[in-house]
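Note that one protein chain of the assembly has been removed; the remaining protein chains are unaltered in position.
For reference, chains read A, B and C in written order, and residue numbers begin at 1 within each chain.
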Amino acid sequence: MNACMRAVTRHGLHRGLQVFGVREGYDGLIRGDLVRLSARDVGNVIQRGGTVLGSSRSREFRTPAGREAAARSLQDAAIDGLVVCGGNGTCAGALALAEQWSGGIIAIPASIDNDINGTDTTVGYDTAINTALEAIDRIRDTAEAQERIFLVEVMGRGCGAIALDVALAGGAVAALVPEAPVDLDALLRLLTTWRDAGRRSMIIIVAEGEEHGGAFEVARRLQPHVPTDIRVTVLGHIQRGGAPTAASRILATRLGVAAVDALLDGATSVMVGLKGNQVTLVPLHEAVAAQRPADAAMLQIIGGLAG
Amino acid sequence: MNACMRAVTRHGLHRGLQVFGVREGYDGLIRGDLVRLSARDVGNVIQRGGTVLGSSRSREFRTPAGREAAARSLQDAAIDGLVVCGGNGTCAGALALAEQWSGGIIAIPASIDNDINGTDTTVGYDTAINTALEAIDRIRDTAEAQERIFLVEVMGRGCGAIALDVALAGGAVAALVPEAPVDLDALLRLLTTWRDAGRRSMIIIVAEGEEHGGAFEVARRLQPHVPTDIRVTVLGHIQRGGAPTAASRILATRLGVAAVDALLDGATSVMVGLKGNQVTLVPLHEAVAAQRPADAAMLQIIGGLAG
Amino acid sequence: MNACMRAVTRHGLHRGLQVFGVREGYDGLIRGDLVRLSARDVGNVIQRGGTVLGSSRSREFRTPAGREAAARSLQDAAIDGLVVCGGNGTCAGALALAEQWSGGIIAIPASIDNDINGTDTTVGYDTAINTALEAIDRIRDTAEAQERIFLVEVMGRGCGAIALDVALAGGAVAALVPEAPVDLDALLRLLTTWRDAGRRSMIIIVAEGEEHGGAFEVARRLQPHVPTDIRVTVLGHIQRGGAPTAASRILATRLGVAAVDALLDGATSVMVGLKGNQVTLVPLHEAVAAQRPADAAMLQIIGGLAG
Partner (left out) sequence: MNACMRAVTRHGLHRGLQVFGVREGYDGLIRGDLVRLSARDVGNVIQRGGTVLGSSRSREFRTPAGREAAARSLQDAAIDGLVVCGGNGTCAGALALAEQWSGGIIAIPASIDNDINGTDTTVGYDTAINTALEAIDRIRDTAEAQERIFLVEVMGRGCGAIALDVALAGGAVAALVPEAPVDLDALLRLLTTWRDAGRRSMIIIVAEGEEHGGAFEVARRLQPHVPTDIRVTVLGHIQRGGAPTAASRILATRLGVAAVDALLDGATSVMVGLKGNQVTLVPLHEAVAAQRPADAAMLQIIGGLAG
């Protein structure tokens, strides 16, 4: 997020624009909380997690009156273009605002869930999976010492991308994701197969949104049927922080530069996304129309390589 | 643990002894699973989490017959002295074994809970609190962006040492620990005070063994009475892994060296501990007699400095 | 590297093959040091840096006699296909071996320099830039406290990819790379510009292979012309270790699976690479024919965004 803001600001200034930051997202936009940004103002932020401008889940912005107020703030400040950075909710908000404000609007996809349609990946996703992976590596360290089953709950309410990538990279035996319900009987058979093959400990990744209700609930159902202790970790908001990875910062910078260029080219109501390592423009209504489908190939690779 | 084994092995060889490792703790001792160790065998392990020899929570060793078998293994291999490394259970086991085996027995206190009597700190404790702290730092990164209360459950069934140290070092507003029950009404008043002072987000550390039943249960009870979202993280076994910190490795090395020296000096049924930065010998029956009391001063410091 | 080996082994077994590992690279191949691998043999290695099989920079393999011996080892063991994992030297070796052995040969590009033609990225590159970035973030922490210029030397003898990516992601003011010689006078003017704009401290990334001879030499030449202290860090082999990132593990796994599939499809003397997020087969002679050109766009982005 900070890397996005830095890139938009500096590239905007470089291209001769005046640049303003909006504090606390759409809430700040509604109350007109704009602050002029210089190149120095966005110095020494690229390595910081979170966002120095603040953010919000604005209820007011979901009302026509709220968006009306936001449009007025932009007009009052004589703003020509707006770059927003966020997930599906942010993109949907941008699309709605476009009906009430005539300036150019560009969205940069930022979400730790990688659940946005029209882009291969999102700002922050690489950071989130590496954070989750570090946690799993730590669990593995002790995993071999004693016979145990570890359930690790990762983020992902409607989307199992994190769970799948983390399971693959972390050597988990299985991943439970919202998109592909897994019969617990089938999971128990898999655990037995690994155990018979001499494996002492196993890690299972659980997306928070999978059908059984999360890692604690899965543990409660599995425990009576396995001879080994089941231990649960719930990562929660750990995954949202930490210094961004190189890939997240570079992506944020590329998309931030592209967003400014797109605005100056007259584009509006589009998202700057990444497809096959190329920056592309995606109409915002496509980005928010549907959720990204789970990667079937990933599930299959995990099946063959687990452990 | 690995640093302990390395120090005992190398210092033992240095002092002219033959050194054997026991695989999988007391279980391995019962079945005589001993392996001769050279200086090279314990090379390149000091940085590894977990233990390369394996460990166990041996049920059999808790029976006289089990300990009888262990004593026989030691006699058969003509072992003169035994160094064990572990927590209260390990120390109690060592004390029980001393009744059935006449060799020297020295214990090195290793526990992520820092709950062993007679030593200021334990091997692995510094690593565990730093791991928990990293997780909390990540949560703080996003904490300021939105108004939220975060509950972070750390290890500590009967002992709140981790929770207290982590709360102090992590800038939490409170710590719920087994030794000092906290009225949830008092906690709610504290949250309100901070909120009125303009604080947007707050972190509360919950030891797994505190009286309400852990972080999820505390969240369930607090949520109806606060206007902000409560989010839960359960660290679980993350705290047991990871590369050991410098302090943990240096402590393990000092105590490993001291354990070998103590054996050669004819000591037995003692634990090598650290008191005021000096290595001391503590009778094993004192080490296991009582639990370490919680640090009252710590609780008070947290009260005054929170955030 | 370990993730590659794991994926090749498990996917090979999954597709019905027998799989052998070669210890210590081409040297081990020459002396026929092959070891049969099971699924369990490659368990618990995906998170480890380095390579559990060992590697070598074999001088003997560069001679026809050496490769003759390697070919004989493969024939004696009745091997049908070989998957090698490494950089330009490894790929060139594989190509030379193909003249003396008739089995299928597939190369997986692994190099921290990202200097291999025909693939967007290499196994290990993402890990290396994140490791370098962590070091730079640490330097930034103190950078603002005092007025200083920091030179950080990163790997890259003939290729500035690491330096460019790290400079961009780390907010450096400049990167000195082998492909684009920088006049030190121009660099001094840039430093003066930033200083006049109120910037207290600056980080410059120096690829080890840039024309002046590395960071210490650049510091020696710059120091007389700047009023602030210049401090030097040389990362060296730090960049080669550490737990691999999620992206490195996932790439290694994808390419390992693809290498096995390519062998079974009858391909030979090809490298499995990544182009625009798709796995592709590249003739080995193309991969080794030329070095990857520096990314001109990257240099430009750094110019506009520095700090």
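Please note the rule applied: a contact is a pair of C-beta atoms (placed from the backbone, for glycine too) under 8 Å apart; a residue touches a chain by one contact, two chains touch by 3 or more.
Here the structure is a predicted model, which is why all the values come from computation and not from measurement.
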| item | value |
| --- | --- |
| Chains shown that the absent chain touches, full complex | B, C |
| Per the touch definition above, residue among B:A39, B:A77, B:A186 or B:A289 touching the missing chain | B:A39 |
| Selected from B:L190, B:I250 or B:L281 as touching the chain missing from the view | B:I250 |
| Interface residues of subunit C (partner: the chain not displayed) | 48-51, 54-57, 131, 135, 137-146, 150, 216, 231-242 |
| Interface with the unshown chain - residue positions in subunit B | 6-7, 10-11, 14, 39-40, 43-44, 46-47, 120, 126, 129-130, 133-134, 137, 140, 143-144, 165-166, 168-171, 197-199, 243, 245-247, 249-250, 253-254, 257, 275-278, 301, 304-305, 307 |
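What we mean here is this: only the chains that are shown with their structure count from here on.
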| item | value |
| --- | --- |
| Chain centre separation (subunit A, subunit C; CA means) in Å | 28 |
| CA centroid of subunit B to CA centroid of subunit C, Å | 39 |
| Whole-Å gap between the CA centroids of subunit A and subunit B | 35 |
| Sequence positions of subunit A contacting 2 or more other chains | 137, 140, 143-144 |
